[in-house]
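All protein chains but one are shown at their positions in the complex.
Coming up: chain A.
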Amino acid sequence: MAGLELRGVRKTYGSASLETLKGIDLKVEEGQFLILVGPSGCGKSTLMNAIAGLESITAGSILIDGQDVTDVEPKDRDIAMVFQSYALYPTMTVRENISFGLRIRKTPVERIDEEVARVAALLQIEPLLERKPAQLSGGQQQRVAMGRALARRPRLYLFDEPLSNLDAKLRVEMRTEIKLMHQRLKTTTVYVTHDQVEAMTLGDCVAVMKDGEVQQFGTPETIYKNPRNLFVASFIGSPPMNFVPVSVAGNAQRVSVRLNSDEGTAVIDAPGLDPALIGRTVLLGIRPEQIALNAHGERSGQEHDGAGVPTRVLVVEPTGPDTLLYAEWNGIKVCCRVAPDQAPAAGTASIWTIDARRAVYFDPESGERLA
């Protein structure tokens, strides 16, 4: 049974002329973790509010655990939500904030104390329990907001960027805690994030949104390896995928594209491309880690799946765990990710081999995937 199902959900705000949600269809299995990503203003928070019943929808229906809740009051949907703006009750202490929902629902006092203690330990906010929200830092407030949701055991959790304001270390810790907790509780969860790592690691599935539409919905792996269009490919991944305009050449038996650099040229097989495209320009998409560096003069890659482009490194950026190299192909800057000990110095020329099986192609006008 689906934990959460959206059928053609549309939303136009009363005062707005444009539609904010343009027909969202999603189906999350019970107990799964859905990640919602998309650029600012694409309607993520609106969708969360719609699922919670806090904003009415103009069309479509929403099902939780198979039950149509489109016309059900928010409090009867059995949802807990972390708001992007925290929305802590300013006159209540942290303890009262966390326990408010439980008290309203007439939970026994011992249970309330237990739950507050549990989430306070989980979120490392025990020393703050008697403070008012105004006396907390942004990150502390965010953890309290998280605590308010986690204290309850609803059918569905909605998290709207719950870790965005935490420092890097705490963020990583919380991410793991959330994952652990989800593995234990198995509550269906929708989680909005701008963080690439959270998007890839937390979710069972990912929905990429743009302008009120779902661009692609699938497992993190599918989204990463097999993006449906240019937008998804460029949005997911950091550093982002390289997009190089290439002209399609060859014949019906063997379609290929050409990559030029100052150092030379390479012809790369593109077996997936339709021969009808020969003569046109398409965008070749290749992720930074799908480009490998061979020692200078070595051409081994060419004989296999990969194809080597003689390339001179323009800029070297060590990031710590790996090093980013920048160069130019077909007049476009491309990025390659290598292990730090393999990084050449700037100005070194070598053969950059791309993994042709992983390369993807897009229509430069429509952004649709070609191969």
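Here, a contact is a pair of C-beta atoms (placed from the backbone, for glycine too) under 8 Å apart; a residue touches a chain by one contact, two chains touch by 3 or more; residues count from 1.
In the analysis below, contacts and distances are computed from a predicted model.
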{"item": "The complex's invisible chain, by UniProt name, from \"Cysteine desulfurase\", \"Sugar ABC transporter permease\", \"Nitrogen fixation NifU-like protein\" or \"Fe-S cluster assembly ATPase SufC\"", "value": "\"Sugar ABC transporter permease\""}
{"item": "Residue, one of A:83, A:191, A:243 or A:352, that touches the chain absent here", "value": "A:83"}
{"item": "Among A:148, A:175 or A:210, the residue in touch with the chain that has been omitted", "value": "A:148"}
{"item": "Candidate in contact with the missing chain, chosen from A:3, A:43 or A:101", "value": "A:101"}
{"item": "Chain A residues touching the omitted chain (full complex)", "value": "49, 52, 54, 73-75, 79-81, 83-91, 100-101, 104-105, 148"}
